[in-house]
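With one protein chain withheld, the remaining protein chains of the complex are depicted in position.
Going by the order they are written in, the chains are A, B and C; count residues from 1 in each one.
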Amino acid sequence: MDLGLDVSERGRYAVLSVHGEVDVYTAPRFRERLIELVSEGKHQIVVDLEGVDFLDSTGLGVLVGGLKRLRSHGGDLYLVCTQSRILKVFEITGLTKVFSIYESVDQAVGESPTDLAAETIGERADDSGGY
Amino acid sequence: MDLGLDVSERGRYAVLSVHGEVDVYTAPRFRERLIELVSEGKHQIVVDLEGVDFLDSTGLGVLVGGLKRLRSHGGDLYLVCTQSRILKVFEITGLTKVFSIYESVDQAVGESPTDLAAETIGERADDSGGY
Amino acid sequence: MVDEEVALEIPARAEFVALARLVVSALAATDSQLADERVDDLKIAVSEACTNAIEAHDLVATEERVRVRCRAAERGLEVSVEDRGPGFDPSGLPDHPPVTDPDRLKFERGLGIPLIRALVDEVEITSSGDGTAVRLVMLHAADDVAD
Partner (left out) sequence: MVDEEVALEIPARAEFVALARLVVSALAATDSQLADERVDDLKIAVSEACTNAIEAHDLVATEERVRVRCRAAERGLEVSVEDRGPGFDPSGLPDHPPVTDPDRLKFERGLGIPLIRALVDEVEITSSGDGTAVRLVMLHAADDVAD
């Protein structure tokens, strides 16, 4: 299974765009990437879930863990998600109250859709393991 | 599994376009459609396999059966196929020597690609059974 | 639709959970009485149950495979996930604090079974020292179900 993790910078925000399926197999890579960003000093992280096809509680755990880590550094984690099937798991678990969820990266970083040009600084981690 | 069967007319030819997977589950519908066409008096049939994702020996059997039936009526069956993974099964089984295989419907009906406008007279048989 | 069972056995490894989801969703997709959205919900539940089963096998270091059985029945689609792990007491799971509680953040884990219960129409967990079976039923034309 492919998990794509792309990092870009939007002003003081690091944007981590996640693609593919987040489950017990792929979650460790996702967790590591988040931890890496925090240790690089990125304390305002937007996680863009628009490219995610599947996410279960393992993925929620990574996000909760990331949020805790960031808050302990005085930072924060913002989610971008409009897919109802993904939002549903946040709602059921009460996590909509814990995360700030935005409809777009622009909205998350407080810019209008015309303030664009995100500079891609990250890599694309396409793993060929799994399905 | 979806099997699509579309019929159109090109002059004296009936064109049967097959979409999806042809295996032991879907082959009966394919066979019936061919038999139906023959009994409607269509004796020059072009079977367009360009939309086929999978075809095994059950599908080959349907085509051989169709060819035999048509020839016994003084007609013929022409194939359109350019996909190497499909052509391969015809080659292995020696059926490239039995069928006339064309690169396009236009070529099969002996027209240049500019003589177009096929009139759709058939139905679309999308079955929701299988995968 | 066929009232017969498909069984899948997977090694108790994280990389095979996607295969269990794939098989269940391929079967569910042929069930015209289950909306796509319900199939998505079932996939999540199957993923949670398989993840727990694999973790359970890890605990007892067994080489046995996890078994996923799937049957399209009259009333709905039934899936069972069976493991040979140490078992547990499902009624003994801690309650989650209310959604507004700041303690919510403690819960990096423990969301799997609550999700299963919320997403699937019927959930039956049978557990003993020999292992656990989680039986999930997604009913045909069921109304949305609450937790």
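Definition applied: a residue touches a chain if its C-beta (ideal position, glycine included) is under 8 Å from a C-beta of that chain, and two chains touch if they have at least 3 such contacts.
Predicted, not measured: the structure shown is a model, and the values here were computed from it.
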| item | value |
| --- | --- |
| Contacts of chain C with the absent chain, listed as residue ranges | 2, 4-11, 13, 15-16, 18-19, 22-23, 26-27, 30, 65 |
| Hidden partner chain, residues of chain B it touches | 1, 21, 23-25, 54, 56-58, 60-61, 64-65, 67-68, 84-85, 88-89, 92-95, 97-98, 129-131 |
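Keep in mind that, in the parts below, only the chains that are shown with their structure count from here on.
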| item | value |
| --- | --- |
| Chain pair with the most C-beta contacts | A-C |
| Approximate Å spacing (C-alpha centroids) for the pair chain A, chain B | 48 |
| Centre distance in Å when chain B and chain C are each reduced to the mean of their C-alpha atoms | 43 |
| Mean-CA-position distance for chain C and chain A (Å) | 25 |
